[in-house]
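Here the complex is missing a single protein chain, while all its other protein chains stay put.
Presenting chain A:
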Amino acid sequence: MRLMMLALRNIRRAWRGGELGLLAFSLTLAVSIVTGIAGFSERLSRGMEQQSHHFLAADRVLKTARTVPDSWLLEAQQRGLKTATVASFRSMIYAGEQMQLASIRAVSDGYPLIGQLGVSDAAFGDAQLVEHGPSAGELWLDSRLLALLDLTTGGEAGVGEADFTVSRALISEPDRGNMNEMLAPRAMINLADLAATKVVQPGSLVRYRYLFAGSEAQLADYENWLTPLLEAGQRWEDVRDGQPAMATTLKRAEGYLLLAASLGVALAGAAIALAARRYGQRNSDNVAVMKTLGARRRQILHHYLAQLALLCAAAIVLGGLLGHGLQWALFASLQGLIDIDIPPPVWRPLLVGAITALLCTAVFALPPVWRLSKVAPLRVLRRDTEDSSEGMVASALIGVTGIGGLMWWYSGNIQLSAALLVASIALGLLATVLVLWLVSQARRLSAGRSRGALRLALAAIYRRRFANAFQVASFALALMTLTSLGLLRANLLVDWQMQLTEGAPNHFLINIQPTEIAPLEGFFQEHGLSNAGLYPMVRGRLTHIDQRAIKDIADIDAERGNVNREINLSWAAELPSDNRIEAGTWWTASDLVATERVPVSVEADLAKQLQLSLGSELSFNIGGQSLVAVVSSIRSLDWSSMRPNFYFIFPPDSLRDYAGSYITSFYLPAAEKPLLTDLLRAFPTMTLIEIDALIAQMNTVVGQVSAAIGLVLALVVVCALLVSVANVQASLDSRLQENAILRALGASRQLIANGLLLEFAAVGFLAGLLAALGSNIALYGVQRWVLDMAPVWHGSVFMVVPVLGAMTMAITGWLYCRVVISTPPLQVLARQ
């Protein structure tokens, strides 16, 4: 208790002394930034993850072509999971004289487990959100079906042998993202009514989706139980399997936030190390006096350790609170941009903050305090008794290890942390060599020639050349971080925007009969709509590869390979404009005459999954007839281009004998949606797919991610400035002394001010140059290995960053060194 009281009194006294303030400030800021970023990114990514679960309408989905035993669902329920069942099939819907093929979902009462359904009382109306699907006896039809069947809500319609009341227009479903199920307009009934329709007979094509929701532990537990029971064709999916585009976006966002946070931690650590070093230096005299007055080393250690412990505790509490405030501010500023429910704050970021504070204190603040306890009492009589470089190498090593460890622990990615750390050290060494070389050159060249402020600046840089090298290195690291993250952000956005270009096709039209092509093109022309071209389409099933039946090829995951179903086959004389040949050659007219075997061009990913190579023989079943073709080329294409894309393309005429239809895609602005009703009335047999809903979902995620990135970038700026400030403050004492002497000798304030500005600007400029180089190198690595993107070289940063660095450093230096100029020389000299 007495020790505690003494420690409290000591900390109060030390606080008044001013040295503790800087350390406390850095430590608190580090904790708040770490807690803020950790909490923000964790909650954001959990939010996005939860949001993405909406796309599944569940946490996990079991996809199968047959019903599964009831015991599987019972088992899930016993393990605390919620379950729901969705059966999808295609059938005709009858309403009076009208009939229309629809993709029907029969859903159990629990559906959807996550997310909500949007319904309306009128076709194309505004959506109201409801928790569950139709009750028994009800039929929900999407707006197009209502239009096609000439129905309004309240009308009657039949599916198979059962009659239903059309109670709602179905506007949105959380899990509508699946293209395969969107090929026909959607209708929804209750699962309890499925049997009564009698449309599901043995051999009919029904797909089942069993939905599961619960805690990750329960899900993992159940997955372990279920996996051994799964048969071929049954597939357990989470959101990442179901939505590859979403998965990539989330993964990138996570990688980005992680990267930013790791660098934030490293910068905060550097700031703490600088502040602690200054704290140690400024306390050396005090320790010498205390020792002279009889304090033992143990007492000195107790004294300072108690200060550090209290400081650390205060930083954890205060930094934790500020970090929470930061999270709150971040989410508040995202309001309107983010369309997801942010999960409540969690404890983990606070723990991360607390451990960061403890580690930072131990790694960065403890070594100077340890050295402090070894200060010789003789220092009270002779100031030159300290060897200030003693233990510097050791504490530098401890610091680097500490920063590396923090980054590793923080990112959980040893490769990333090691790469960043090695890059930082390399940058530091490069900065040191560069600064020392430049300083010696400048001194040599300017000897006796330079005057006034320039000479002062050069002399100041030379005198502090090692400190300046460190300053250049750390500022370069901060600038490099900013530059890399800034460029990366621009990069990511450009990349995403390419996927979602304004005006990209947002509607697909299929089931276009050959006779309808001319009238349809007329319709498009009349309304000024452009389309992506009309492509023929024949539905067929791949049955054999090199005369082996698909179902007998054990190492093919038929479900994943997208081959265990009817696939759209097409034909074309020319390679579609956005496709690229990876292997083999595209056919010419003469090839087709010369060969007797039908060639086929296969999409690259599918070819890889099915282990196809040029010359592989493929057998297709098209409407009961068989077609054998040989792989003549392998194509890569962009599935997110929103244009009609095909796994298999045949030469023209080779599919002539098979009944087929055409497909196209086109862009329709949201304001012209009512035109769709005209289109469907004019061409009632065609099927319309609205992709814009899917694009809107993707856009939301891109918006969230880029807004988050902007904010994290702002936080890294704060960290970087903190390092600069700590750097400048570290040199304040010696500057005060030097400039007081200079002014006492008659140097004008203007001269000293110019000297200071020049010195800082030079440091900032050098740091900028290094940062431009470093960021390009770092970016290359990050793009190539972390984000899975094609690397891009940025020359423009060599122009911008050095100038920005010089300006920032000059302004920061000026703000913190004004005191050097404004303090009367006598006041400084009298202190000595």
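Everything below uses one rule, namely that contacts are C-beta pairs under 8 Å (C-beta built on N, C-alpha and C of every residue); 3 or more make two chains touch, one makes a residue touch a chain; residues count from 1.
Here is the rule we use: contacts and distances are computed from a predicted model.
S.K.: Considering the UniProt annotation of the chain absent from this complex, which name among "ABC transporter ATP-binding protein", "Transketolase", "Prolipoprotein diacylglyceryl transferase" or "Carbon-monoxide dehydrogenase small subunit" applies?
M.R.: So the chain that does not appear here would be "ABC transporter ATP-binding protein", according to UniProt.
S.K.: Among A:Gly294, A:Gly624 or A:Pro674, exactly one should touch the missing chain; which is it?
M.R.: Candidates A:Gly294, A:Gly624 or A:Pro674; residue touching the omitted chain: A:Gly294.
S.K.: Among A:Arg66, A:Lys198, A:Arg348 or A:Arg382, exactly one should touch the missing chain; which is it?
M.R.: A:Arg382
S.K.: List every residue of chain A that touches the chain not included in the displayed model.
M.R.: Its contact residues with the unshown chain are 6, 13-19, 285-286, 289-299, 376-378, 380-382.
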